[in-house]
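Beneath this line is the structure, given in structure tokens, with notes to follow.
Of the protein chains in this complex, one is absent; all others appear in place.
Entry: chain A
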Amino acid sequence: MVAPMVLAESVRKSFGMVEVLRGIDLEVAAGEVMVIIGPSGSGKSTFLRCINHLEKINSGRLSVDGELVGYREHGGKIFELKDREVCRKRAEIGIVFQHFNLFPHMTVLGNIIEAPVRVKGQEKTEAIANARRLLTQVGLADRETAYPAQLSGGQKQRIAIARALAMEPKLMLFDEPTSALDPELVGEVLDVMKQLAKAGMTMVVVTHEIGFAREVGDSLVFMDEGIIVERGHPKEIINSPKHERTRAFLSKVL
């Protein structure tokens, strides 16, 4: 059996006295598109950030592609990974943030080739050719010399996706990628994500776009107060939620 891309077993995480994740068990298969929904403060973004070790978990096990996140297991003991190893693993996981976080002092092209050249040691010419292909893919081939401040929110987010893809990740995480966008710009970003899902990318998407979940998601997870309340096929959950909390949440966002 192939190891799942993401495997979480009773993952817990607290910030000070507040326990944000209270035992998450989850499996994301390779090639699966999982959509996580839930009210704000339910811990969905924190869980996403734990997957690439931007946050450390307090207990439980979390592994990506069969390897623990941030730790190494040897002879029954768990060792913390060195910074260098953490960096290498992060480079294999792409993440797209709500607020884009493009590098404002670099052009679009500079943003995309930065990590492939500096982190992976790719040849610059190769990285540029790769970046141009990705720009065409996200429909922004003509903006490679622009600075982020000259782009609309939707364009920024598409560049952010291209930047993450340039590292050729095996897993893509999306942290509310359309929440900071004007309504009319949401579609262009979702289209790029749909295209990516069709190409077979493993994706974990935290979003409020129920339509996207229904259309593209292979599975849907509803989180509330740090636990997974319900998990299943998107259409089933959206059409006939089993839990009262899920029903209440869906009635508000639909």
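Note that a contact is a pair of C-beta atoms (placed from the backbone, for glycine too) under 8 Å apart; a residue touches a chain by one contact, two chains touch by 3 or more; residues count from 1.
Rule of thumb we're sticking to: contacts and distances are computed from a predicted model.
Per UniProt, the protein behind the absent chain is "Amino acid ABC transporter permease"; the candidates were "Phenylacetate-CoA oxygenase subunit PaaC", "Trypsin-like peptidase domain-containing protein", "Xanthine dehydrogenase small subunit" or "Amino acid ABC transporter permease". The hidden chain makes contact, of the residues A:2, A:18 or A:149, with A:149. Here one chain is not drawn; of A:83, A:142 or A:244, the residue touching it is A:83. Set against the missing chain, the residues A:56, A:72, A:99 or A:243 yield one that touches it, A:99. In the full complex, the hidden chain is touched by chain A at residues 52, 54, 83-84, 87-88, 90-95, 97, 99, 101-107, 114-115, 118-120, 147-149, 163-164, 167.
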